[in-house]
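One chain of protein is taken out of this complex; the other chains stay put.
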Amino acid sequence: MSSLELAFNLVAQWDVVISVGLAAIFGLFVGAIPGLTATMAMAVLVPITFYLDPIPAVGAMVSCSAMAIFAGDIPAMLLRMPGTPASAAYADEGYRMTLRGEAERALGAGLLFSAIGGLFGTVVLMIAAPMLAEVALEFSSYEYFWLALLGLTSAVFIASKDAPKALISLMIGLGVATIGLENPSGQPRFNFGSIELLAGVNFIAALIGLFAVSEVLRNVINGGLVAPKLDQIRIGNPVREWGQLIRRYWRQQLRGSSLGVVIGALPGAGADIASWMAYAVSRRFSRDPKKFGTGHLEGIVESTSANNAALGGAWVPALVFGVPGDSITAIVIGVLYMKGMNPGPTLFLQNPENIYAVFLIFIAANVLMIGFGWTAISIAKRILTVPRNVLMPIILVFCITGAYASNNGMFDVGVMLAFGILGYLMEENGIPIAPCILGLVLGELVESNFITSMLKSDGELLAFLQRPISLGLGIVTILIWCIPLVMMVRSRLQGKALAATTTGDH
Amino acid sequence: MRIAKLMSAAVVAVAAMTPAAWAQYPEQPLTIIVPWSAGGGTDAAARMIGSLLERDLGQPVKVINRTGGSGVVGHSAIANAAPDGYTLGLITSEINMMHWMGLTDLTYEAYEPLAMMNEDPAGVHVKADSEWNDLKSMIEDIRANPGKFKGTGTGLGGSWHLALAGLLNKLDISADAMPWIPSKGAATGLLDVVAGGADVAPVSLPEATSLVEAGKLKTLAIMAGERAKNFPDVPTVEEAIGVSWNQGVWRGMVTPAGVDAEIRQTLMAALEKVYNDPEYVEFMNSRGFGLRWMDGPGFATYLAESDKELGAVLKAIGLAK
């Protein structure tokens, strides 16, 4: 029997089917609750995997994480409260579609392209894992520095309406990220003597505060509780519409998935960064960038493809070198070891049927996602019919419990409150929240890779351009920065020339 | 927070005086606090210990992670828990470093040690195609070219930094001869060595195993008294250069100070059973983790000695406050 057949036999077992199915429901549920992340879902699964055989154990983790990342879209689009950080990039965009009554369309597209992105990630994992892993190993602090800088640049594209305010928001995020001990110098910064703040501001608590708590406050203070009911357009059978969407957005899908896999495969970056960058890329290359931010599907498609593709990408270095691609695979690696499937090149050589079985489960999970996900959407959209004065307090309790659960302490509930108020004040004054989140995500990455690179090169700035990949990334970054400037100067000059000729006519 | 704590302590005290408290310990679920994040090695070990303790004590054992601040947050949470015997903690070697670096006032004295459950010695890992084929040539190269080669694998003043800087210090090489590139964790550091960003990563053997097997790294020596069972080809530092130098990280179970002696006895006995359980041994072997056992009093003596030793190293490399 070939190893593929063996793998089929491994997967087609009742215990595998049941554990994959239950883990899928669990993942959907956890991902859909703001404040509970895919990583947390995986951590809860670990003790359960003690009692499972290797294949069902790994299968449960695969399907749980894929579902959780998709499910993060549900509250993001229905309530503008991202369920996981990976959905934060397009929460606003999706919510605007819901306001227009297009919740089903937004969620359906999110589901479809999440599944396609996931499948794309799986295919790359199957075909190119060893090759891609070699590339990922070339990344040192210089390359990560440029990558992080590219990520920050996407803030400008995400919120280009008001440049100074977007910049301020980004700086707030970066500034908050400097709190604590986790910086290259190992010196506590801005913690005001607090042991809890030594750990830095808890990202999950801050995210819940900025998005969910601020939304609750906005509802209460700005009188949103008596908002008119949002009548939703029913799209009926989603499959009919999906064919059209695939035809229209296959380019975005492909680009988002590719970006997602590559970013996911890098051990220093994961699904959330991939999702932001994909959104920015989508806007940058879109034919109608003006529609972005008004409830436009294009960016959602690219971004949601990217975050699910990143999941497959993250398994690349995990399987090939035992190096986690993100916090989810860090947990998976532990389980692989425990189940005797030690990651590394030997995993592909000895008993390849095990690894093929994992790939099969990956495919199955992403196909399964469409059915399970649509059911979840049908149930979840009813939340829009719940009166807001009943819904908001309950969401608040979920937020409190989620913030508490993120590090099992009351302090983080306080952090959540502080960021809720901050988020409310920012939105009130026209400061967009998205760049701030990006600053929080990337702050540590930018700083530590800049400082460690400077330490390694003894202060030589040229070192940032002396390695092939870092040179490439550096050139791309600088080009992206320069092109808008050149365009601006040129249009100014043209404008002046035009003005000169018109005045000359008179 | 302090008021809340006092009040909750008062509530616990009142509850402890009710007759029910005199029933057989344990009569409620236990909690193990882990100062490191879910999915890491310490977390996995704690969950294994927890599930075996559960079987022995007949009460559910929850593992909770309190992360951040290089372990300060979690270690403080263990020390500040109510000393009722229902909160345990899995502490790690960092407890004997952070107070020297001025991060906290907390020392090992805040705990009642129950048992050391594991120790992993540091290995000296370099890129597979590095010119150094043994520890001796590496040391001589560093001595001859101070400042040229960089080490990485943890933050400044982390265990692995101390392991290497301490060795150099013992050989009378200044700490500046090998500048330290802070990294977020062992994996990040190892990858940086593979990518050519740094030269040496003195992290534990299990952390490097898969990259060594993949032919990306080689291990020059381990900082232990004897060779590791899983890696019989790697010489000890003493075998390689004739100087004895043992450093590594350990994990041990503790309760907050002030727990009733009888409860402690129960827990120590239970932990000894866990340590000798074939399932625990198999788990540790499968992860490549080193087994090392010390009972409560032995662990207490070890803690005091290691605290002094690490303090001396930190002072020598100028990181102690």
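The chains carry the letters A and B, assigned in the order they are written, with residues numbered from 1 in each.
Heads up, the rule we're going with is that a contact is a pair of C-beta atoms (placed from the backbone, for glycine too) under 8 Å apart; a residue touches a chain by one contact, two chains touch by 3 or more.
By our rule, contacts and distances are computed from a predicted model.
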| item | value |
| --- | --- |
| Hidden subunit of the complex - UniProt protein name among "Extracellular solute-binding protein", "Tripartite tricarboxylate transporter TctB family protein", "3-isopropylmalate dehydratase large subunit" or "Beta sliding clamp" | "Tripartite tricarboxylate transporter TctB family protein" |
| Visible chains that the absent chain touches, using the contact criterion stated earlier | A, B |
| Omitted-chain contact residue, chosen from A:R96, A:K165 or A:K291 | A:K165 |
| Absent-chain contact - pick from A:A7, A:A76 or A:L174 | A:L174 |
| Per the touch definition above, residue among A:P184, A:P238 or A:G293 touching the missing chain | A:P184 |
| Residue ranges of chain B at the interface with the undisplayed chain | 1, 3-5, 7-8, 11-12, 15, 18, 28, 31, 62, 64, 156, 179-180, 182, 318-319 |
| Chain A residues touching the omitted chain (full complex) | 30, 36, 40, 44, 164-165, 167-168, 171-172, 174-175, 178, 183-187, 189-190, 213, 216-217, 220-223, 225, 387, 389-390, 392-394, 396-398, 400-401, 404-405, 408, 410-411, 413-414, 416-417, 420-421, 424-425, 428-429, 446-447, 450-451, 454-455, 459 |
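By our rule, only the chains that are shown with their structure count from here on.
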| item | value |
| --- | --- |
| Distance from chain B to chain A - Cα centre to Cα centre, in angstrom | 32 |
| Touching residues (chain side chain B, partner chain A) in the complex | 1, 37-41, 43-44, 47, 50-51, 63-70, 72-73, 76-77, 101, 103-104, 147, 150, 155-157, 179, 181-184, 187-188, 190-192, 194-198, 209-211, 213-216, 283, 286-288 |
| Residue numbers on chain A that touch chain B, as the complex places them | 39-40, 42-43, 46-47, 50, 137-143, 180-182, 184-186, 188, 195-196, 198-200, 202, 267-268, 320-324, 327, 330-331, 333-334, 337-338, 340, 342-346, 407-411, 448, 451-453, 455-456, 458, 467 |
